[in-house]
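Here's a structure for you.
Removed from the display is one protein chain of the complex; every other protein chain stays in position.
The block that comes next holds chain A.
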Amino acid sequence: MTGTTRAQSPRKRLLRTNKQILLVIISVITLFPVILTVSTAFKTSQDAQRNPFGLFSSFSTENFETAWTVGRFNEYLVNSFLLSVPSTALVVVLATMAGYTFARLPFPGRTFAFYLVVLGLLVPFFTFMIPLYFQLRGFGLLDTLLGVNLVLASTGLAFGTFFMRAFFTDLPTELEEAARIDGASEWQIFIKVMVPLVTSGAGALAVFTFLQNWNNFLVPLLYLPNGSFRPLTTGLFLFVGGRSVDIGPLAAGALITIVPVIVLFVLLQKQVTQGFLSGAIKG
């Protein structure tokens, strides 16, 4: 008996080392496209043209300067924030309000209203993106910050409301009742008692929604037809179409696009993962 365990132990250790080696290889393969982007972005422009994909063969920040000024990535970066921040704030605030009602405050027709909202989880954006284009054109909202922010927010509301409702449903009713006995109004109960209890959920929703809006490609592509307020995603796409040979600045632009995403993800991975895992129920 002791013999077998003693014999197993080095074998187990070997297995563990092999696992680690395998995981490192898998991680490098997974990260390879990101490594390639970093490598190409930091090349000298000459090297980027001659040998764009050779790994780390030169170093300069020329490509960033080109992307920033000639490629207008400075504007795109600002626009990405202008399109992602207000729409995210709108989703978090409105979804928290509606989520509370759907969880705690009954009204006639509430179930129907809730189905109407979560129908958005079932129907792909495609289905109504074309009529929405003409509707926005009718409102004069094409090529406006307001229009795209409203559309981005509305695409996130179905999930946001669903997500926040779950948090409010899980809260114990005792707190609410205690506050009511103390003479708090319904509004005070919501703002002072309930909302502070769901801040972690609202935070996860905020991070998740921000990433979705930052990464969104189709909405700005469709509803900013004249290119005003163009964000990084569509800017990058049109840069590819415009000058297919300039790989260096393109890589720099790609890096500018993903650095905020990576930073946010690494810093707030718990919130991001939570958002995406519950986002998984989507559909």
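Definition applied: a residue touches a chain if its C-beta (ideal position, glycine included) is under 8 Å from a C-beta of that chain, and two chains touch if they have at least 3 such contacts; residues count from 1.
The rule is simple: contacts and distances are computed from a predicted model.
Chemist: The chain that is not shown, which UniProt protein name from "Carbohydrate ABC transporter membrane protein 1 (CUT1 family)", "Penicillin-binding protein activator LpoB", "Urease accessory protein UreF" or "NAD(P) transhydrogenase subunit beta" does it carry?
Modeler: The correct option from "Carbohydrate ABC transporter membrane protein 1 (CUT1 family)", "Penicillin-binding protein activator LpoB", "Urease accessory protein UreF" or "NAD(P) transhydrogenase subunit beta" is "Carbohydrate ABC transporter membrane protein 1 (CUT1 family)", the UniProt name of the unshown chain.
Chemist: Among A:L105, A:L146 or A:L175, which residue is in touch with the absent chain?
Modeler: Only one of A:L105, A:L146 or A:L175 touches the chain omitted from view, namely A:L105.
Chemist: Out of A:A67, A:L83, A:L224 or A:I247, which residue would touch the omitted chain in the full complex?
Modeler: In the full complex, the listed residue that touches the missing chain is A:I247.
Chemist: One chain isn't shown here. Among A:L14, A:L122, A:L146 or A:L175, which residue touches it?
Modeler: A:L122
Chemist: Considering the entire assembly, which residues of chain A contact the chain that has been omitted?
Modeler: Residues touching the hidden chain, for chain A, are 16, 19-20, 22-23, 26-27, 30-34, 36-37, 40, 51-53, 94-95, 97-98, 100-102, 104-107, 110, 113, 116-117, 119-120, 122-132, 134-135, 150-151, 153-154, 157-158, 161, 186-187, 190, 211, 214-215, 217-218, 222, 232-234, 236-237, 240, 247, 250, 254, 257-258, 261-262, 265-266, 269, 272-273, 276-277, 280-283.
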